[in-house]
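Every protein chain except one is present and positioned as in the full complex.
So, subunit A:
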Amino acid sequence: MPGKLKVKIVAGRHLPVMDRASDLTDAFVEVKFGNTTFKTDVYLKSLNPQWNSEWFKFEVDDEDLQDEPLQITVLDHDTYSANDAIGKVYIDIDPLLYSEAATVISGWFPIYDTIHGIRGEINVVVKVDLFNDLNRFRQSSCGVKFFCTTSIPKCYRAVIIHGFVEELVVNEDPEYQWIDRIRTPRASNEARQRLISLMSGELQRKIGLKVLEMRGNAVVGYLQCFDLEGESGLVVRAIGTACTLDKLSSPAAFLPACNSPSKEMKEIPFNEDPNPNTHSSGPSTPLKNQTYSFSPSKSYSRQSSSSDTDLSLTPKTAPYPQGPRIYLCPSSPSLSCGSLHLKKSCLLLSESSLIPHHSSLVSPVLRKSVSFSEELFLAASGMGSGSAGKEGGPFKALLRQQTQSALEQREFPFFTLTAFPPGFLVHVGGVVSARSVKLLDRIHNPDEPETRDAWWAEIRQEIKSHAKALGCHAVVGYSESTSICEEVCILSASGTAAVLNPRFLQDGTVEGCLEQRLEENLPTRCGFCHIPYDELNMPFPAHLTYCYNCRKQKVPDVLFTTIDLPTDATVIGKGCLIQARLCRLKKKAQAEANATAISNLLPFMEYEVHTQLMNKLKLKGMNALFGLRIQITVGENMLMGLASATGVYLAALPTPGGIQIAGKTPNDGSYEQHISHMQKKINDTIAKNKELYEISPPEISEEIIGSPIPEPRQRSRLLRSQSESSDEVTELDLSHGKKDAFVLEIDDTDAMEDVHSLLTDVPPPSGFYSCNTEIMPGINNWTSEIQMFTSVRVIRLSSLNLTNQALNKNFNDLCENLLKSLYFKLRSMIPCCLCHVNFTVSLPEDELIQVTVTAVAITFDKNQALQTTKTHVEKSLQRASTDNEELLQFPLELCSDSLSSHPLPPAKEHLESASSNSGIPAAQRDRCSSWIELIKLKAQTIRRGSIKTTVTVEKASPVGDGNFRNRSAPPCANSTVGVVKMTPLSFIPGAKITKYLGIINMFFIRETTSLREEGGVSGFLHAFIAEVFAMVRAHVAALGGNAVVSYIMKQCVFMENPNKNQAQCLINVSGDAVVFVRESDLEVVSTQQPTANCQSSCTEGEVTT
């Protein structure tokens, strides 16, 4: 009996007129929690009723407290007929369940009806009394804090970062139940809203349990998504990073307490690894790699089975896991052949070495697909990253292996975080991603979501092995997504392979000398750019040079990542938003044929997207991408690819070369002229962009750079097989001169189109900048004005004669026009920057393309912006060094008991035993591989097992309980309905977040049967989104907060039927409710609080960089 929920209904206002005769309403309220319902009295004849009810008390399990939403229904009393519902309010009481968050929910909530929208407001007060019961076997996880923010929340310090947590729950979608045929749309919508609310509560509780099991007390970077699978059900899934957080304002006394109990935190033995070469590349032939991919396809067994099925075991236990592979597993190999031709014809990027190189290989089919996969890999990972130079190499490799094996054993080496304390990231390998095409099947038993679990497990394994191939032991900036069309579903996961600071991994228990060497090598501000893998064993060909900053270590020429720019990185000039957009037509097909077709298209899409990104990056004169997010959307008759990232010029990386255009028919004079004309245009654009983004790297003479490099420079685009990579490959030098130029071969009209489209991207008007990361590199003086917005556009394609080119153009125009509109609308904020620009593409119908953009415009001070980057860098460096000492003392909880005694071998054992324990019959494996799947690029996870297994682990963790009863904090000023700011960023410029009140996670459905009357589709959706914002703000205000940070609109599913005058929309949003204080108001406060120093410097770091 651990909780008492108390609810009081105070008053209503602006109620709709329910009685036409009197123009008034006789309103009363039903308060429901679980199966208990209370009612207020009827307040007769008023649009502003004052119920002032007693306290309704619900005595409930804390499990229910976490799962169930409080449901408040406002009704109009009718003596003779049934009472009419006015609307409902769902209140998630989770924020009341942990300490430090809100203590009371009190305020005006919009009364929402799924048919009529907001109809007045109701004033409600909610409180929870929790009772302690520490020894109880826990099903609940009250006390675990959740944050959407993908960095350590501002007023906390990470004591331990435990690692990846994931969970998913499935259910039948009420919309597709038989009963839906006989109930009203309203009832159906409400059933859905309620179910999803329940499911996300359950999901959160289960994740919380996992966190408690890991002895954490919080989840950071919590990302919850819904998959509306239609007939086959409803999936709610979430990922996050478990942490032990310590509130900064409280003295650090808590720290040892948290460290000591972690017995598991045994030091990783750092002695010589008996088997250092486990994942270094032995000579492997592409052919061998390919044998895994072409595993025989079998019938599609649709039965779900043990969720522990590890589908990707085969490649992992392979002796050569490092090769970039692409798993083309279509039912018939001939398909991959066919796709090859396609690839060649649309290949923009032409390496003259491509063909000759391949001809040396044996099997034409396999050979080509392998080389292709390397291309993809290369493009995706953006030339990977650097490792130690000559001296540091072997040592680092060793170290890496050890930490890596530690991570493999004990941890899911995935982190959903995108921003880290300085020094945390040692090296960044590059982007790793994996995709898989699945056929959806009805979920027969909601309690056994194993199929979905297995799907994700498979992908995470893939990611993991890809990261390993990049010489990285962890994946940061990790995220997962799906795209569903009818019964086909594309699962995607991506992240950035990285090497994390070993200091955090073992907490200072290593042999002294090793540690010292480490310290020497410890990254300066350019460290994260250095390649993490052995230069002689590069997983893919890359063009390495010595770091332009320290001149000691190797760096790649281009770096792609999914994370935010590290605060200590040196950037020259400003950054900009770079997008690659792509459409591919696809034949309409059913089920397996459809999935096969999609699988075949995917690699080409990925490839082209990456080529486009690379071209655009070079066109901007930049050399690194941050916050890369590639979205592939599947529709009935097309696939869309949209990649967004923020391009920057990293001082540590070499100056990017230009783009050269090569004509195919050099004889033709006029053609030649045309080519040279284009070339000139491109060169001009590059020059212009450099000026625009203030990219003026200090001139470094080639000699200085060139001389210390002993071996000849390698061409960036060498396509070597793995076996060759250990040789000094000098014979394939494709230099076009000193600078490496990116060659575009124009061999047909398609290529021409592509070059043209490169040049059509218009830069934002002056005074405007845009990026999709948290902060704009090169701008560090934000002023306090922010404007968060959502913009949605849907275009209808003319169905006649659609070609890929026309489609591409339409899509490109759509995105460009959308951006132009944003610039125009926000012109009054100039100078300003659009931050965290988040594009989402969906294909609701055959000829419809929907693009949803959410971003925040932040003003900045132009004059201060002119301050030199140098001083800024110095400042941030200083900060970094101090912060290093103060803030970064959290070890990763990595090592296991078993690991400490057996450093590496257990890795295999574990995997093997996992496969044998889970008892996957061979047939099942076949089934798995026969899922039409295409998994690409790298990264990883060790899954902890399905829901079933984790839930039954009998391990009560006291960590959470100790905390969550300390609820004595005075209630903060609440329920004055003031301004509530919303931002997708984790901070508010010019302000300090003083308190996190809890996660906001809301799901709404809106439907109309009078579309025209509500202003058509635009009017309908405009009103709905405004209402969603209003409801989010109201909930935050009721919690006592004044802002939502890390706000995200995860889903906006819009369906219309203009002929029936109907439309429906589903929106899912989430974020962190916070209290912030303006920095100007803060000074008084901070002097009273000596411990706040640390805090504010941290905030400042975020704000100013």
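Everything that follows uses one rule, which is that contacts are C-beta pairs under 8 Å (C-beta built on N, C-alpha and C of every residue); 3 or more make two chains touch, one makes a residue touch a chain; residues count from 1.
One rule holds for everything that comes next: contacts and distances are computed from a predicted model.
Colleague: If you had to name the missing chain as UniProt does, which of "Vacuolar protein sorting 26B", "BPL/LPL catalytic domain-containing protein", "Acidic fibroblast growth factor intracellular-binding protein" or "Epoxide hydrolase 1" would it be?
Modeller: "Acidic fibroblast growth factor intracellular-binding protein"
Colleague: Taking the entire complex into account, which one of A:45, A:677, A:827 or A:1078 touches the absent chain?
Modeller: The single option touching the absent chain is A:827.
Colleague: Quick one: which of A:75, A:454, A:1017 or A:1039 touches the chain that's been left out?
Modeller: Considering all chains, including the one not shown, the answer is A:1017.
Colleague: Among A:69, A:87, A:110 or A:174, choose the residue that contacts the chain missing from this document, as touch is defined above.
Modeller: With A:69, A:87, A:110 or A:174 as choices, the missing chain is touched by A:110.
Colleague: For the chain left out of this view, which of A:637, A:783 or A:810 touches it?
Modeller: A:810
Colleague: Using the document's contact rule, name the residues of subunit A that touch the chain not shown here.
Modeller: 13-14, 108, 110, 118, 121, 765, 787-798, 810, 813-814, 817, 820-825, 827, 848, 850, 977, 979-982, 1015, 1017-1019, 1021-1023, 1025-1027, 1029-1031, 1033-1034, 1054, 1056
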